[in-house]
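Handing you a structure now.
Only a single protein chain was left out; the remaining protein chains are all shown in position.
Moving on to subunit A:
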Amino acid sequence: MSPSLPNVTSKIWPGTGPDDAYLGLVSQGPGRKVATTLGLPAPVELRRHDPARPTVSGPVVVLSPTSGARGPGETAATEADDLATHLLGRGLEVHRHGDDLRKVGAVVLCLTEVRTPSDLTAPALELGSVLRKLAPGGRVITVSRPATGVALGSAANLPASGDSQDYTAVSRNAARQGVVGFLRSAAQEMRGGATANGIVVADGVSVSAPSVAGSLDFLLSGRSAFVDGQFLVVGTDQGPADLAQVPQGEAPLSGRVVVVTGAARGIGEEIARLLHTQGAHVVPVDVPAAGQPLSTLANELETASLSLDVTAEDAGQRILEHCRSRYGRLDGIVHNAGITRDKMLANMDQAKFASVLAVNTEAPLRITEQLLADPMADGLRVVGLASTSGVAGNRGQTNYAASKAGVVGMVAGLAPILAARGGTANAVAPGFIETEMTAKIPLARRQVARRLNSLQQGGLPLDVAEAIAFLLSDSAAGISGQTLRVCGQNLVGA
């Protein structure tokens, strides 16, 4: 936590900044000096995706336990090589040591072959030695294998590997889970809008699997700006074999028909806009009462809107009918429609509790079931909207947290059903996002809520949309049943 970390001067990246006056004040110039001197939070504007700029802020260093002199870790070197090869294929400058570099854009730690906790020491310290060179908006990414029996996302559901009677497996399990604590702490030490995230690759799945490569692309890029301290779990080697040949920035959702519920406003509007930018035919859905903003959005995206209440018994059928008649296909659905009816539990009434569950969880459950009854839903990508409230709980939100944790459970339960149909189900759990809704939180509470994460600022609807677009893309074909938090490593909830 050195105050002498270089290059922390802010870089204003293009894109829509949050309406966060404090961020504007301290992200540069004298305001920044005052804030850092006083030990106040010193957030900077995050590096977000911009096709006109390089995807990474500088050279990428790939480290592994064998990048030092080591004995039996030959495969790790090979797996680190595989990762380096992918990055080279992306046109990035890749190094295996950071010693000679003045500036580093990202560090990738390949920890897939750790056998005992002490295997973490060398790569951890090597990362520490290059951290001071990490550019603003830099990235640290670990690539590791899952510990069994430990809930990491739903990594605990992944098949156990090896012989559980073998005590070396216990030691390895400790080492693997050690990566989690290490990464999450490192993430909290990042400065200048840099983030640290991990990719957990199931045993039996190669680090060259499309979704490992896709996850690397996503986490390195500005598309993951507000994803921090999180793990993407790659469970299968599903996905296009030629992912490495797919240039980034091209429309990865080209030709896909994706339904977005609750699209008229806020995060949903941004999701629809981004999916459209990425080439998807977006079907924006919202309640009839939101028809005016929904029409404006549909006209902007030159698509047809669909007015319906997601809680209607036949909502799924009407979505199918719309997609069938207009496109003859359906590739994905983002269950974004959601409501809050906050009340302390002692004051909660039937209507407030039931309506939140009905909209946030029951509707996605029913709609998805109806979609899956149709062959058109083969290969369907489902993305649910959870919330950090659903992960960590939140005072006054027993109903909302129940509904959002329900979404986490829903996608985990849907994953095997969709796997049989060639699809995936995942959720995104936003933390504090700058929206019309959070703008209504009283100023003081809002300022505190914004700073309660490692990036010390609220995320943008675009950040949530980017994570969703990633989960809908072929890059994430091997990721299913997971909930990805987009919260800047919110300190509330692990």
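Couple of notes before you dig in:
Following the convention adopted for this analysis, a contact is a pair of C-beta atoms (placed from the backbone, for glycine too) under 8 Å apart; a residue touches a chain by one contact, two chains touch by 3 or more; residues count from 1.
The rule is simple: contacts and distances are computed from a predicted model.
From the set "Cell division protein", "Serine/threonine protein kinase", "Ubiquinol oxidase subunit 1" or "Acetyl-CoA C-acetyltransferase", the protein name that UniProt assigns to the chain left out of the figure is "Acetyl-CoA C-acetyltransferase". Contact with the omitted chain, checked across A:300, A:369 or A:436, is made by A:300. Looking at A:24, A:291, A:379 or A:396, the residue that reaches the missing chain in the full complex is A:291.
Of A:201, A:233 or A:308, it is A:308 that touches the chain left out of the display.
For subunit A, the residues in touch with the chain missing from this view are 288-292, 294-305, 307-309, 312, 325-327.
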